[in-house]
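First comes the structure, then the notes that go with it.
A single protein chain has been omitted from the complex, and every remaining protein chain is retained in its original position.
What follows is chain A.
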Amino acid sequence: MSFEDIKLLLTNTFGADVIEGEETGGLQPALLIAPDRIADVCLELRNNSKTYFDFLSCLTGVDYGVEAGRFGVVYHLASIPYKLQLTLKISKEHDRTNGEPVFKSVTPVYRTADWHEREAYDLVGIFFEGHPDLRRILLPDDWEGYPLRKDYKTAEYYKGIKIDF
């Protein structure tokens, strides 16, 4: 199944507004999906007998910078029976003031997403709605701030102890 076929399949199943756009400039084309529909799209792509995207290779949380004011998540799916690869992207505007940006969790579809979403929450500060156990994973539970955000300032103190190096 080619990239165009997958696009057609998704628009036929969910309607035209599920795909917000596409990026075809690079070596790997990506589909921009409506953020609220991502879990449904992943479920359909996994279960459809023409695609069987059963393997979530990678899930990346992205902070697009302070000026852009956007946060996003990138999904790399792979289909083991058909040896296909697909990139899905979702993104949403967020001004960093009012809590964390919220996206739908794909944990019910792919268990791989469990730890990857925890990592995205830990380092980029993206909240995943519907995740069963969204704790920090790499940093201590009481860490302040999200280090992979572009506006992150290195902490000067940790638990009252000065970090000097």
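To be clear about the criterion, a contact is a pair of C-beta atoms (placed from the backbone, for glycine too) under 8 Å apart; a residue touches a chain by one contact, two chains touch by 3 or more; residues count from 1.
We take it that contacts and distances are computed from a predicted model.
Peer 1: Look at the options "Amino acid ABC transporter permease", "NADH-quinone oxidoreductase subunit D", "Succinate dehydrogenase / fumarate reductase iron-sulfur subunit" or "ATP-binding cassette domain-containing protein" and return the one that UniProt uses as the protein name of the missing chain.
Peer 2: "NADH-quinone oxidoreductase subunit D"
Peer 1: Applying the definition given at the start, please give the residues of chain A touching the unseen chain.
Peer 2: 23, 25-28, 30, 54-58, 60, 62-63, 74, 76, 80, 83, 85, 87, 99-100, 102, 110-112, 114-115, 123, 127, 129, 131, 133-141, 147-148
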